[in-house]
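With one protein chain withheld, the remaining protein chains of the complex are depicted in position.
Lettered A and B in written order, each chain numbered from 1.
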Amino acid sequence: MTPLPADVLAAFAPSAARRRRDRAARGVIAGLTVLALIPLVLLVYYLLRKGLGSWSGSFFTTDPTGATFFKNVSIGGIKSAILGTIEMVALASAIAIPIGVGVAVWLVEYGRAGAFANVVRFFVDVLTGVPSIVFGLFIYITLVITGLVGRGLAGYKGSLALALLMLPVVIRSSEVILLLVPNSLREAALALGAPRWKVISRIVIPTALPGMITGVLLAVARASGETAPLLFTVGGANKTTLGLGAQVNALPLQIYNDIISPTTAVINRAWGAALTLVVMILVLNLIARLTSRRSRVA
Amino acid sequence: MTTASVPAGDRSVLERSPAARLPDRALRYGLTGLAALILALIAFFFVRLVGESQPALSRFGVFGFALHNDWNVSLDHFGALPLLVGTLVTSFLALIIGVPVAVATALFITELCPRRIRTPVTILIELLAAVPSVVYGLWGIFFLAPKLLPAEKWVAAKLSFLPYVGGGTVTVPNQFVTGLVLAIMILPIVSAISREVMATVPADQKEAALSLGATRWEMIRIAVLPYCRSGIVGGAMLGLGRAIGETIAVTILIGDSPVLGHQLFGQGYTLAAVIANEFGEASGLHRSALFAAGLVLFVLTLVVNGIARYFVLRAARGTRVAPDKAGPDADAGAAAAVGA
Partner (left out) sequence: MTADGSSPPRAAAPRGRRRGSGDPAAKTNAAPAASEERPLTKQAHAVRLEKLRAFYGRAEQVKGVDLDFHANQVTAIIGPSGCGKSTLVRCINRMHEEIPDAHAEGRVLLDEVDIYGSEVDVVAVRRAIGMIFQKPNPFPTMSIFDNVAAGLRLSGAGRSDLHEKVESALRGAGLWEEVKDRLAQPGIGLSGGQQQRLCIARSLAVDPEVLLMDEPCSALDPIATLKIEDLIDELKLAVTIVIVTHNMQQAARVADRTAFMLSGELVEVGPTNTIFTNPTDRRTEEYVTGKFG
């Protein structure tokens, strides 16, 4: 800053030290922000570089052979992993979404600020913080070692663990959106003589729908990437099985198992699978974002 | 509101038939039942978890298990202290590295950033949360850890006089890299919560500071940061909870050495990682000990998340001058940042 022409303002000007501190602080903040974005860039770059190389027609259409230690044996692709993930997440969603939305509707429309509702909210909070591996333990305790549904690992048990994981996310995001539906809408419908269930199903939910879809899609994306809940509930497999009654493969499981392999080809497959998984999740995120643009409440 | 005394044909226009009221009642009780089901489920799981941990806990005592320093599978002796310490060390490392960076990104986006690039930068930070944990592990072990190895060796050599940092062998899976990757993983959530609170700083607070002749940074220092203290602490605690419970990335990156007092650049172990690695082949007392480890982990995340919510809610209600956003919305806003 060059000296001012007249000195009225000169007495009030900040000292050079203050100006320096201001510039330095702003520089540090901007710098740390760039620092935060560097891992993302490196991750994407590396994923693309190592993963794209593995992609091929046969990569997506052959099952892994399970041969991971021998150099010249074909290792196969990831077909069963992709299908397994899709099946399991679909089942998990089919369980978690109705229950989750139902609980959210109850919280907003019936429970509201009551004591019981607050207890429920507290427990949903608790569920949010549970580490994903503990969900696997929960299902293991109830369904794998007890004789309830037959011992042993199975795809649907993994789905249940994933559903438990998705539940609090669906409940929380649905509750937020339902709360944003203006009360005046409900009151207008009630004033027309509509019964409560019609108000909910015809007015509230359709208004909240885009926002709820966003929340659900994000929960689905999250569940697709989870490995820990599947470790002792599903077990993994090689062949594609269309039913979920027995052990099934899943993308995260496949990657996890491939990482410890000494064979380069297998590790490359892991990169290809990782890229596939990330692309799937990004697509879900994108659809979620586009849906939220069409939201009528927020 | 009874219809008992009125014959069907004479019902007034103000009353509804029992059949018409059925859907309402069914919905209400059905949904209430669902909510109660959630409670029952969680209580049930907790009880079963305690039950399965019983053998190990009664063998070693609760505190004996949690605080004894010896996890020895072959000798059937299980003290979880090295796991607990490993969990806490990596998680706090994640906090130390991740929280300042996350708060900086939040400040940048809300206070310094030109409006045009605000959304793109926000989306990029959020993208970090979309990457699954196993992919972080894959990238960490094959790209990041080897790349950092020379630098880590240099630091260990230069600071060899420091007990925990220098000295020992530097391995590729190590606690430092684990903490670093955990920091990257918790960054989005801490940033999101910080941004939420910063957006609620009333404009006239910031204007009051500016009109005193404060520079931009001084305005942030006087008007924004003190106002957001509670919220930022809450966000950091949520990040801590996330770091404590993180399993897969940690399992891949930390090695598997359940020995206490290890080096920063050496292997370690955490509660979550030990379960992931050893559960498959465990039986008897070992398995029970792993369940007990799961219980400890569960309780730990419960406590940390509870503290976190306290701070976040305090920020949502606390120093606000104009209470135009009452309870549910403020909670919902913070909740949305957490859950979504």
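In the analysis below, a residue touches a chain if its C-beta (ideal position, glycine included) is under 8 Å from a C-beta of that chain, and two chains touch if they have at least 3 such contacts.
What you see is a predicted model, and the numbers here were worked out from it, not measured in a lab.
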(request) Check the whole complex and report which displayed chains the hidden chain contacts. (result) A, B
(message) I'm checking contacts with the chain that's been left out. Which of B:N174, B:T215 or B:T251 qualifies?
(response) B:T215
(message) Using the document's definition of touch, tell me which of B:F108, B:Y227 or B:F298 contacts the absent chain.
(response) B:Y227
(request) Please give every residue of subunit A in contact with the chain that is not shown. (result) 1-2, 4-6, 8-15, 17-18
(message) Applying the definition given at the start, please give the residues of subunit B touching the unseen chain.
(response) 115, 202, 204-205, 207-215, 218, 222-223, 226-227, 229, 319, 321-322
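Just so we're on the same page, only the chains that are shown with their structure count from here on.
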(message) Centroid from C-alpha atoms only, then distance subunit A to subunit B, rounded to Å. What do you get?
(response) 14
(message) Applying the document's contact rule, which stretches of subunit B touch subunit A when the two form their complex?
(response) 16, 20-21, 23-24, 27-28, 30-32, 34-35, 37-39, 42, 44-45, 48-49, 52, 100-102, 104-105, 107-109, 112, 121, 124-125, 127-128, 130-139, 141-144, 184, 187, 191, 213, 215-218, 220, 241, 244-248, 252, 272, 275-276, 279-280, 291, 294, 297-298, 301-302, 304-305, 309, 328-329, 332-333, 335-336, 338-340
(message) Can you tell me which positions in subunit A touch subunit B when the two form their complex?
(response) 12, 14, 18-19, 21-22, 25-26, 28-30, 32-33, 35-37, 39-40, 42-43, 46-47, 99, 102-103, 105-107, 109-111, 113, 116-117, 119-120, 123-134, 137-138, 141-142, 167-169, 172-173, 175-176, 179-180, 195-197, 200, 214-215, 218, 221, 224-228, 231-232, 252, 255-256, 259, 267, 270-271, 274, 277-278, 281-282, 285
